[in-house]
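Read through the structure below, which is laid out as structure tokens, and then see the notes.
Every protein chain except one is present and positioned as in the full complex.
Moving on, here comes chain A:
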Amino acid sequence: MSTRSGQAQRPNGSTQGKICQFKLVLLGESAVGKSSLVLRFVKGQFHEYQESTIGAAFLTQTICLDDTTVKFEIWDTAGQERYHSLAPMYYRGAQAAIVVYDITNQDTFGRAKTWVKELQRQASPTIVIALAGNKQDLANKRMVEFEEAQTYAEENGLLFMETSAKTAMNVNDIFQAIAKKLPKNEQTAGQGSSGQGRRLAENDTGAKAAGNCCK
């Protein structure tokens, strides 16, 4: 029997502070480094030739934030346009999203904006969106200015950081920032009255809903 995340699941187990669980989805153009960001965050690793994600991948990582344990359920999606039709099932019910672009490629920034628009239109209205300008280690080949992205992020109420999955720069930070911004008190197990709680109950398994945010 697996003991992973068991402490977060047991509805009547002892609580060690608050335990929150959030669904987070990564979106962005192909080869901007979505999977690499996740791999860095979850396993602390980096592969130069990260295999292309076909369909989607799923990983979890837990971080501590003051007295709260935040467990991210991370959905890493395929970037190619062909796989766009699968994306809604991954961002549906997500409480957070990281939209990734490659700072050395202006087109990927344009694509990121399209993703943000789509999320604003289709995803949960309370979704926390972060914009990540990845491959910061290749800043000498920069095509997207920091200020340009920052202005865009501010205008659209997004968290923004430039990251590097390769050097690990800002990788944990961006997840931390998202965790901070996510509401952690509005729902208690079983109430299911808030929009987010309901969403989880709808889209997540019952077992997870039970171990859902904040007891």
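What we mean here is this: a contact is a pair of C-beta atoms (placed from the backbone, for glycine too) under 8 Å apart; a residue touches a chain by one contact, two chains touch by 3 or more; residues count from 1.
We adopt the following convention: contacts and distances are computed from a predicted model.
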Name under which UniProt lists the unshown chain, selected from "Urease accessory protein UreF", "DNA repair protein rlp1", "UBC core domain-containing protein" or "USP6 N-terminal-like protein": "USP6 N-terminal-like protein"
Contact residue for the chain not shown (choose from A:Glu48, A:Asp66 or A:Glu155): A:Glu48
Interface with the unshown chain - residue positions in chain A: 1-2, 4-6, 9-12, 30-31, 48-52, 54-60, 73, 78, 80-86, 88-89, 92, 107, 111, 114, 117-118, 189-190, 192, 201-210
